[in-house]
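A single protein chain has been removed from this complex, and every other one stays in its place.
After this line comes chain A, so read on.
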């Protein structure tokens, strides 16, 4: 039974890592992977969604900017939700497992990337040798190893770790569990601050205040606030375009109609 569960979570992890690279689909699809995993584990799909929502909330706003991966949310999410499903644990437990696992899993990615970097020289060599089949072979070997590593990681984590985690969960005092729930509720603040830092410009302050006030006082849902955001964005865009056009026509006038200005002053 545990072997089967480990197999499923391992496959789910490999799948999540596949779509995180392939077409960058995972950004929007974590819930689909959780649902598939729950179906194959024979657990309740809605339970997976509730645990998944708690985990994704804790990861909210964590994004891969450029090449830097702050937390491996794919591995953390799959293992956190996976353990919670297998052990029928509370959503807070899923978060408690997902966050530290996501931070540790970055190490695995860094090691893989080191290996890929070492292989760049070999790719260069194959190009000098004009050997396309060897070039393609190494490319696919890297992808297979990448997939196997993440499969094995989740597979052995479940196989070896489940009993230990079960004991850990059963021994958690109640105050610790409620502390965990509170911390999980506070965590999205970090992700949002990270996003804010990425796009921040003091010019955007009014929009930030508007967004906050729309939610805090008018209690609007996210969808409605997004629509207001689009309205603000469009207003900004059109004003910018006008300024841009004015600048351009201004430049043309000063260069071509220098004489007019003289005439004007002469009058």
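We take it that contacts are C-beta pairs under 8 Å (C-beta built on N, C-alpha and C of every residue); 3 or more make two chains touch, one makes a residue touch a chain; residues count from 1.
We take it that contacts and distances are computed from a predicted model.
Missing chain, UniProt name from the options "Alpha-D-ribose 1-methylphosphonate 5-phosphate C-P lyase", "Integral membrane protein", "Heme exporter protein B" or "PTS system mannose/fructose/sorbose family transporter subunit IID": "PTS system mannose/fructose/sorbose family transporter subunit IID".
Of the candidate positions A:45, A:108, A:159 or A:172, contact with the hidden chain is made by A:45. For the chain left out of this panel, the touching residue among A:14, A:97, A:157 or A:187 is A:187. Check A:2, A:21 or A:107 against the missing chain and you find that the one touching it is A:21. Residues of chain A in contact with the chain left out of this view: 20-25, 27-29, 31-32, 35, 45-47, 49-50, 52-53, 56-57, 60-67, 70, 92, 99, 103, 113-114, 116-117, 119-120, 123-124, 127-128, 130, 132, 135-136, 139, 142-143, 146, 175-190, 192-201, 204, 207-217, 220-223, 225-226, 228-230, 232-234, 236-237, 240-241, 244.
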